[in-house]
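One protein chain is absent from this view; the other protein chains keep their places.
As written, the chain order gives the labels A and B, with residue 1 at the start of each chain.
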Amino acid sequence: MPMGPDRLRSTAAIPFWRDVRVLGVLAQIALAIALVAGTAWLGRNLLAGISRLGSAQFLCADGSSHLRCLFNFMNLPASFDIGELPIDYETTDNYWRALQVGLLNTIKVSVTGILLATLLGAFTGIAVLSNNWLLRSLAHGYIDIIRNTPLLVQLFFLYYGVILALPAVSDSLRPGLGIYLSQRGIALPWPVFTGSMLPWLAFLLLALIQFQVLWLILGQREQATGRPTNRLAWAGLSALAVAAAGWFLVAGFNDNQAVLVSRGARVGQARSTLEGLEALVLDRLRIASLSPADLEQVGPEALQEAALKVCVVEGSPSEPNLARLLRARNIPFHMEDFDRADQATAAYAEGECDVFAAPRVVLAGERGTLENPAGHLLAGVSELPVVLSLPSLEGLNLAGGARLTPEFAALLFGLVLYTAAFIAEIVRAGILAVHRGQSEAARALGLTEGQRLQLVVLPQALRVIIPPLTSQYLNLAKNSSLAIAVGFPDLVAVTNTIMNQSGRAVQVIILVMLAYLSLSLAISALLNWYNRKMALVER
Amino acid sequence: MNRKTYAIAAGLLALSFLFAACATPTATPSTSPGAQVEVTRVVTVEVPVTVEVPVEGTPTTTEVQVPVTFDEAGDTLQTVMERGRLICGGNANVPGFGYLDPATQTYAGFDIDFCKAIAAAIFDDPEAMEVVATTGQSRFPALQSGEIDVLIRNTTWTISRDTSLGFDFAPTTFYDGQGMMVRKDSGITDLEGLEGGTVCVQQGTTTELNLADVMSFLGVDYEPIVLADANATREAYDQGRCDGFTTDKSALVSQQILLAEPEAHTILDVTMSKEPLGPLVRHGDNNWGDVVTWVTFCTFNAEELGVDSTNVDEMMGSDDPVILNMLGVEGDLGLALGLPADFCARVIQHVGNYAEIYNRNLGPDTPFNLPRGLNALYTNGGLLYSPPFR
Partner (left out) sequence: MAPLTQSAAPPRPARPLLASALGWAQENVWATPWQALGNLALLLFAAWAFRGQLARAPLLASVIGALWLAGLLWLAANALGHRPDPLSQWLKERLFASPPSALLTLVIVLWLAAAARGLVSWAIVNASFAGKGEHTGATWGVIFANFKLFMVGQYPAGDLWRVWASLALAAALVAALVLVLGPLRGRLRPARRLLTALWLLSPVVIWLLLRGLSPGSPLPPVETRLWGGLLLTLILTVFAIVVSFPLGILLALGRRSQLPGVPAWLTALVVGGLAAYGLWTYTLPGWPHATTVLERVLLLWPLWLALAGVLFQRAYRGNVAAAASTVYIEFVRGVPLITVLFMAQIMLALFLPANFDIENAYRVMWGIALFSAAYLAENVRGGLQSIPKGQYEAADALGLSTLQQLRLVILPQALRVVIPPITGQFINLFKDTSLVTIVGLFDLLGIANVVIAQPDWLGLRREAYFFITVIYYLGCLAMAQTGYWLERRTGLGVR
């Protein structure tokens, strides 16, 4: 294309059919006409095709049929169940609600996958550069195999070949750390926040302020004297001390949790509630103490019979809290879950359980509904701000802890393993992109290894890493659409069901594409902002 | 600038849909404005039909092409005849109903036989047809778009499919119900036993909806595992992922032989829903719907009148006028459909009557051995009843 300025042209006018500018505009107009005509033709065919499918495609609320009612069918009840529910959902909810469930599932697996994949990818990328030949080869082999195998094959293999091949729940694998691996999923210990978390948060905030203050003060002293003051250790230790003090204070002086127990059990007469419960069980078993030696003498059926039956509301933190306390004293117990507090109270009133564990305010209210309120005691139990909910085998199922369904676990691990291999290559390229001279200069300046990595290598490496990292994150979010192959109800799977049951393929596909476009835009916008923040400020 | 404009546009669209999700419609019925959407096409079609007419002066007959016109017909029959073969949507992995043997690459099954029957009626050749294996999710769009002419694939007749999805159903060829399979050693004897358990179900089927309805009615708390195709669903159940596996009872029986240990499983004695299965065609072509309907009724009627593939030639010379009417020896009932008069005779010659089709695919000599039950003639306590060929 000629690039000379127009002023230098000869004064003789160029006929318009040879003038490149005019030709260019005409070409654009011709292209525009072609595109518009093509789109119109496709659109007309589409409308004709849809209308051939029947008038129900555009059914409006008043019975007429109009194009504006294209998405009205989404208000119909969904009538199908979804396996994983991040929010409440009933079969009577409409298709919009089902779509939201699918979208939230996609976001859940994408965000978790992005976090874990970054960690694994960074670790592998650094491992590929380690000075240990075995580790290098192992990391390189992992990257090689994963990158050259289709993701779908890996997902199928993980779901059918690995996770579904795990033993049944009653024979779960216990690799340690309280994790249960079985065919019905992975159960992990998970922290549960109780009511006393809020006061402790105040202490945490105080600890954070303490940390920041000490950090700044010691930093100034370092600048003034030129000597290191170990400020990380000092600030960290002091913050830790404040947090620990807060923990013990809150745990010792709170009154949130209690158990409802009948006065006949004489729990209130013991020194503490737990001793009273222990005495109750000892009474039933007729043994001296709850040491393992004595418990062995009792048969498993007798133990089952005498175990303390506890009613709890499902999902309330009272369950892991009391479980922790009972386990500490080796008291055998059995938890019974109920959906609502009044159901639990009814069961307690009928004698199905010995105690009802819930927050004190709830129990006070529920006690009032009993026949003989005075005959029941509200015995307090201690509560920690954060309780670890441990999974345990209750009958045929696992109770407690956080559960990853096999579908979610297979999809997550598949996505993480696959994307981490690509991220590892990106990280490796980023670290290698930093010139060796930079590291040598850093060492010459006397920076420690940690300082060299943090102040010299990482900032420069990050600039090279982040743009391709963006596209890998987008790939992960888009690859999560393969969830349909392993039965995880993500956006594509749920919309597939909607498409089938309602028969409106076009509208549903439009919605799915819009959802993915928005997701992609959100992720890339976030990372573009971060990229601009880290951009090299050129002279 | 580009990114920002896209962001703005996408954001606006997203916002508007968010509003839509939160807003509740205030239905105020009113008369509809202009800009209606056209619904059906009404076409007048001429179909050439071969008719045997007696030659004057001789006892022989000769074949003559007669154009038959009928209104309110789409052009499916004409398209099929011009193409020279029928395109059926069917199943490829449900033994007994629609199964593709990968070694021999042939389709066989109860539904496939009805495909062959229609092909025989039109072309006098049961193999003048092609089966397109459709998945649970592609079957309806395939029929809606015209990729297949008829869908014969264990599909349940429901009001929503008949109306809002835009299909017409031929008479039910198999009356079924939804069942549940569990392991014998699980101790589950009824649906309440699945409380807290998991159930494997295939995506996009009436099974999925019925399961949700029945379980919520019984108040049973369960977790559905929804997988894309029948093989994956059965395999997940077989590996122990689910406590129960639900689909139509006939499909349960046919999938049971594909399990690792078929005898270790049992089908519960509960019927969760009505599942009338049959062929379906799309809206907009009444004549084609009639063709499929009357080919189906032909098989019922033939069994009722005792005509089967072994004796159909003799029956052409019988004195019973009812039989002669059905076989087209007398009268020209087939012409009104656009088919030759002896279309029913062709069907029985090449494929057989209903009893033969049933026994060949699901009868006592097959691994399924399904009792006829409701799938018997009305004279035998079943529901198969053909209107008269008159």
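Note that in this section a contact is a pair of C-beta atoms (placed from the backbone, for glycine too) under 8 Å apart; a residue touches a chain by one contact, two chains touch by 3 or more.
These figures come from a predicted structure and were not determined experimentally.
For the chain left out of this panel, the touching residue among A:F80, A:Y95, A:Y142 or A:Y160 is A:Y160.
The chain that is not drawn here is touched, among residues A:L67, A:I179 or A:A279, by A:L67. From the set A:P150, A:P167 or A:G219, the residue in touch with the chain omitted from the display is A:P150, counting the whole complex. The chain not shown here is touched by just one of A:T92, A:N132 or A:N372, and that residue is A:N132. Touching residues on chain B toward the chain that is not drawn are 1-2, 5-6, 8-9, 16-17, 19-20, 23-28, 30, 32-35, 79, 93, 102-103, 105, 130, 132-135, 138, 141, 144-147, 228, 231, 235, 238, 257-258, 260. Where chain A meets the missing chain, the touching residues are 1-3, 21, 24-25, 27-29, 31-32, 35, 42, 45-46, 48-50, 52, 60-62, 64, 66-72, 130-135, 138, 145, 147-153, 156-157, 160-161, 478-479, 481-482, 484-485, 492, 496, 499, 505-506, 509, 512-513, 516-517, 520-521.
Just so it is clear, only the chains that are shown with their structure count from here on.
Partner chain B is touched in their complex by these residues of chain A: 47, 49, 51-67, 71-73, 75, 79-83, 90-91, 96, 100, 160, 164-165, 168, 183-184, 397, 406-407, 484-485, 487, 489, 493, 496-497, 499-503, 505, 511, 514, 517-518, 521, 524-525, 528.
Interface of chain B with chain A (complex): residues 3, 6-7, 10, 13-14, 17, 20-21, 25, 27-33, 35-39, 41, 136-137, 140-141, 144-145, 160-161, 163-166, 196, 198, 203-205, 208-209, 211-213, 215-216, 223-228, 232, 235-236, 239-241, 282-284.
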